[in-house]
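With one protein chain held back, the other chains of the complex are shown just where they sit.
Note that the chains are named A, B and C in the order they appear, and that numbering of residues resets to 1 at the start of each chain.
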Amino acid sequence: MATETLTLGKALNTGLRRALENDPKVVIMGEDVGKLGGVFRITDGLQKDFGENRVIDTPLAESGIIGTAVGLAIRGYRPVCEIQFDGFVYPAYDQIVSQVAKMHYRSRGKVKLPIVIRIPFGGGIGAVEHHSESPEAYFAHTAGLKVVSCASPQDAYWMIQQAIASDDPIVFMEPKRRYWEKGPVELDAPLTGAYPLHSARVVRPGSDATVLAYGPMVRTALDAATAAAEDGRDLEVIDLRSLSPLDLGVVYESVRRTGRCVVVHEAPSNLGLGAEVAARITEECFYSLESPVLRVTGFDTPYPAARLEEEYLPDLDRVLDAVDRAFGW
Amino acid sequence: MATETLTLGKALNTGLRRALENDPKVVIMGEDVGKLGGVFRITDGLQKDFGENRVIDTPLAESGIIGTAVGLAIRGYRPVCEIQFDGFVYPAYDQIVSQVAKMHYRSRGKVKLPIVIRIPFGGGIGAVEHHSESPEAYFAHTAGLKVVSCASPQDAYWMIQQAIASDDPIVFMEPKRRYWEKGPVELDAPLTGAYPLHSARVVRPGSDATVLAYGPMVRTALDAATAAAEDGRDLEVIDLRSLSPLDLGVVYESVRRTGRCVVVHEAPSNLGLGAEVAARITEECFYSLESPVLRVTGFDTPYPAARLEEEYLPDLDRVLDAVDRAFGW
Amino acid sequence: MAKGDRGTTTRGRQTTARPRGPKAAGGNEPELVQLLTPEGERVEKVTGPDGTEYTVDFTDEEYRGLYRDLVIVRKLDAEATALQRQGELGIWASLLGQEAAQVGSGRALRPQDMAFPTYREHGVLYCRGIDPIMPLGLFRGVDQGGWDPNEFKFNMYTIVIGAQTLHATGYAMGVTMDGKTGGDDGEAVIAYFGDGATSQGDVNEAFVWAGVFNAPMVFFCQNNQYAISEPLERQTRIPLYQRAAGFGFPGIRVDGNDVLATYAVTRAALDSARHGQGPTLIEAYTYRMGAHTTSDDPTRYRIASEVEAWQAKDPIARVRAFIEKQQIADADFFAEIDEQARREAVDLRERVLAMPDPQPDTLFDHVYPNGSPLLDAQRDQFSRYLESFEGSAH
Partner (left out) sequence: MAKGDRGTTTRGRQTTARPRGPKAAGGNEPELVQLLTPEGERVEKVTGPDGTEYTVDFTDEEYRGLYRDLVIVRKLDAEATALQRQGELGIWASLLGQEAAQVGSGRALRPQDMAFPTYREHGVLYCRGIDPIMPLGLFRGVDQGGWDPNEFKFNMYTIVIGAQTLHATGYAMGVTMDGKTGGDDGEAVIAYFGDGATSQGDVNEAFVWAGVFNAPMVFFCQNNQYAISEPLERQTRIPLYQRAAGFGFPGIRVDGNDVLATYAVTRAALDSARHGQGPTLIEAYTYRMGAHTTSDDPTRYRIASEVEAWQAKDPIARVRAFIEKQQIADADFFAEIDEQARREAVDLRERVLAMPDPQPDTLFDHVYPNGSPLLDAQRDQFSRYLESFEGSAH
């Protein structure tokens, strides 16, 4: 089994390449995905190898990208759409929530739209506004869409291929600030053997409290767990991976053991994923909870100027502070 | 004090008329708001009396409606934009979340955008798809926007005027299926004396359990309370009114008394308002809760065909069922 | 501003029979392609600005066929309106007045062509050979009017204004990618939309895309003069077909009440597309004779005399006048068609009334091809909830 060390970005690139190889109906489309290989180089080299009909530089219009992808999907293609940055998905919002999400239902199952919408998301890269947003809750609240996020190179490699192979329309959230982080990737393992796409996973077992995260915050949660261990606290970290539908079985099991739960995300608190997770955990684990589920999130402000993002974004200290509060409840 | 019996729709119409009278900078804009008076007649007669510069029939393009409203607001106007139906707000989503919501913050307070976006929302009118959506969570999750919903003619009359008078950008959710319901409206009471815009309100005091609702579901909750009273259960019903920011002080106070809480909305459960409300109540009233906060909501499907909406929408029985479950926890 | 008028202009033959745009604004409306006058006079052919000759060469049988289509389409539409009035449909979007635009373009489609309708293309649907009951589930509220677009070469109705034009464009890009253009058997795509829709970003993005990718498609705009209550002037200050010039492909205005001209112009544009010549915008100049939908009250925003003026341009009367003048059918024929239309309407009515209500728990079906545990749980909970009423007085 060939295990290579890849960055998360390169793992995505390799996963996309596999998808293009394995299915001639897969097409990649978006702004600057061709010669440039995307502003993050996730599609680097793909147009050169697969041609302009498989990797399509589109006009600069997001609604057009998703809207034409719908038509291509009706025609039998499997479009993988790149949205250049999180903050630029909104012009496509109508096509996503009113068309992509609803067409299968509207047609009583007769139309399938196997579209993947890739969105580099989240902050921490010192960018100007609109380049650091976390819009996942908008999509997770939308029935008819599935939403996933990868946090490691291995997951990136598998999950992007699983998403493309799935007939469900999937919003694929990529933790842009982790694009450059490296990890081992088993390149030749069969996709069928991969961890299921819509499943959460314990990425660090622990017994004292449960920390939930996804995408860029998984690393933060793991770092917090390492720090907590020094203080003698054993945190269990779960990577949610699937944001819609949420896979909370493993979470309930964990919280019933630990009695305390902290959920971490960059998106604002109000109606962020943490709200749903907290509401459901409370319902399912009501008598096991020693303290309410606490949320460590971005604040309910627009994403701030770059020099304030360290304050805005959840970090190790804020996670530990919440864990402390859970213990002090 | 002149108290008249008005439908909720007429109360809105009268409130808009007052706003146009009181401030020459107020303009109404949208599709068919002129001669037709809007498809629900909420702007009936206003163009005739205030002219085409104050009540503007716009081209058929929602992004254009909101985008030009931003420019008008920069110029000093106070645009009140009508979105014809809930399902047609999405083409304007980018302008709403990236421009309307962020410009005040971006400008460090130097730009104010006193824009009101009126959206008739919710189901129950037997309509075809896209005409019965409940998109409020999308806006409530968006920092920089405020979101309110009225449930009675009196509130409709006051709240629309308060929203227009406010310098905050406000998404104003109108319970379309209640447009024809009548109630008393004090027309001459000064706006300054009105119940504050961003405050929840107990609309039926009770002691056994707390039921939270807003917009069209307030009536449903009240009906449930009436039915419960027959069974000897005394439900407190609170109209949330302000969906963002939520005003939960009165809710906490109530739940601490009752120990049980049910939250009702038409929007899908997953990441609906109920999730946020449940998460916060749990955090604030952890030791008072006899059961978890339960949610009675639309299901996590696209809004269904009209003949299934009775099943889809929360009704009296489903509210009572949840109350029962709360007592049986 | 005269400059704007220098876009692509349709200059047909200068026959006195062909009128100027019926609703001439300031008298400078462009000419439209017309092959059959309101009086039923045949114009032999019209030469477009690029030299294309528009004409039709129908057999008597074909002329009678078009007449039959027009009458049946109108009759079924009237039946649907009646069904709505009787409470059997929730709402209906009538095509009254637009029969020629729809039958002309619908009959111009070849079997391999794909159509993307709005919510009003009942006539096109009929011409595709689709059972007219199919979209009625949507309007009755028993379902959302779903079918397999590829089976019928006719997409589902789209209610969000303009969205389908991008779907059509994407589909047409797929046609090119599949190598299915270039010959007589090439595939073409037609996207329907209204005058109001031309203001939507999506429609203009579709124009951008179609131009850039030279998509094999026809943008078919039925300019019925209104977007609900708003007259054309709220969407544009120049004729709509000229929009195409801004995106680098031809635009042409056709008399949308003339089934022959609509057929000829649409057929030519489709054939151009299937041969790889790229997109065309057709503005079918017509009029919505009825309300926007059965929920609408047009007396609030337009005057009776305007409607009457258009009555004189009725799309069916002129074909009948032509057939009578040409003596290619006798009175029996017309009676027979009316009878056929009546029978089809009765049949439609009966089947609408027999449409079963959906089962409650179908609510949860088909949200995702691969399902969702969240929905499974909600479905289970809902079933248990429904069961709790069984045997109770509820």
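The criterion applied here is as follows: contacts are C-beta pairs under 8 Å (C-beta built on N, C-alpha and C of every residue); 3 or more make two chains touch, one makes a residue touch a chain.
Since the model is a prediction, treat every value here as computed from it, not as a measurement.
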### Message
Could you tell me which displayed chains border the chain that was left out of the figure?
### Response
A, B, C
### Query
Which residue among B:47, B:63 or B:152 touches the omitted chain?
B:63
### Query
Where the complex has a chain not shown, which of B:5, B:22 or B:107 is the residue touching it?
B:107
### Those residues of chain B which, in the complete complex, touch the missing chain
27, 53, 58-59, 61, 63-64, 66-77, 91, 94-95, 98-99, 103-112, 114, 143-144, 146, 166-168, 244-247
## Note on the structure
Touch rule applied to chain A and the missing chain gives residues 31-32, 34-37, 39, 57-61, 63-64, 87-88, 90-91, 126-130, 269-270, 299-302, 304-308, 311-312, 317-318, 321
### Query
Which positions on chain C touch the chain that was left off?
1-4, 6-9, 49-50, 198-202, 204-205, 208, 211-212, 214, 233-238, 242-250, 277-278
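What we mean here is this: only the chains that are shown with their structure count from here on.
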### Query
From the C-alpha centre of chain A to that of chain B, how far is it in Å?
31
### Message
From the mean C-alpha coordinate of chain B to that of chain C, what's the distance rounded to whole Å?
### Response
37
### Query
Among the residues of chain A, which are close enough to touch at least two other chains?
63, 91, 94, 98, 105-106, 143-144, 244-246
#### Entry: chain C residues counted as touching two or more neighbouring chains
143-144, 160, 201-202, 367, 372, 374-375
